[in-house]
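Below you'll find the structure I mean.
Excluded from the complex is one protein chain; the other protein chains are retained at their positions.
Right after this comes chain A.
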Amino acid sequence: MPPLTPATPAIPVTPAVPTPPAIRTSGLTRSFPATSGTVEAVRGIDLTVTRGEILGFLGPNGAGKTTTLRMLTTLLAPTGGSATVAGCELAHDPEGVRRKIGYVAQSGGVDPHVTVWEELTTQARLYRLSRAEAAARTRELAAELDLGDLLERKCAALSGGQRRRLDIAMGLAHRPEILFLDEPTTGLDPGSRADLWELVRRLRSERGMTVFLTTHYLDEAEALADRLVIVDKGRIVAQGTAEALKSAYGGSPGATLQDAFIAATGHGAETDTSDASAAATPIAV
């Protein structure tokens, strides 16, 4: 009997074959040479992100968030462990990973002297779309992300919220399976922030996109993410839904995510607790 293909689901298959995870890492490690030996920025991260999940990746400054993100997006080679991203092995097929992921860095990635149109079409071309396809995709993205009237503007002339929408459009140029967002709402006004949250939710509900999100804002993590992973000193110290973390680490029924965060990272004890607990969001630890 020929194997069933997704195009001809004649017989329902039960139990359903579990879909491979969007991201799976095993002992992912990165150390950097330093004057006094080596610094271990990430010390063996084991992580699974299911397809269509919005994962919030949290941690204090220097916890290893960005290093992990840079490894998963092929910008930095791991010094140990392994990872599979969008079905491609990071170590052996980084180009395969690149074809399937979108990455939006915290500071964006556009040249302020270039027009929105040129940045978007060039980005699409770098993903091997033909000239005509790149132009069509740019119009599509502009319509979706409300950039239609701004295409001829230079990137420098955009507002913070418009710029952020452009950054995300750049990351979506090739319809990626997984979108990596590094601190996506830092520096945005409340209105733009709400718009961005709505956009991320839409990407998941309408396209089933997996979103890997790092953030400093606990309210953002709680509002957007299905599951949170808290890292500290290069290791995962807690993970679960916001509710589960609050009940496991918060200590009392009315505990907030911030209480859980401080309990999990121990930063309430190590650093100036008055700073950490007094700060609303973003937390400053």
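In this section, contacts are C-beta pairs under 8 Å (C-beta built on N, C-alpha and C of every residue); 3 or more make two chains touch, one makes a residue touch a chain; residues count from 1.
Here, contacts and distances are computed from a predicted model.
Of "Transport permease protein", "Cytochrome c oxidase subunit 2", "Sulfite reductase" or "von Willebrand factor A", only "Transport permease protein" is the UniProt protein name of the chain excluded from the display.
Considering the whole complex, the residue from A:R43, A:R98 or A:H216 that touches the absent chain is A:R98. Within the set A:T68, A:Q123, A:T138 or A:Q239, the residue that contacts the chain not displayed is A:Q123.
Only one of the listed residues, A:D46, A:E89 or A:D111, touches the absent chain: A:D111. Although one chain is hidden here, its contacts on chain A can still be listed: residues 73-77, 95, 98-99, 101, 103, 105, 107-114, 118, 122-123, 125-128, 170.
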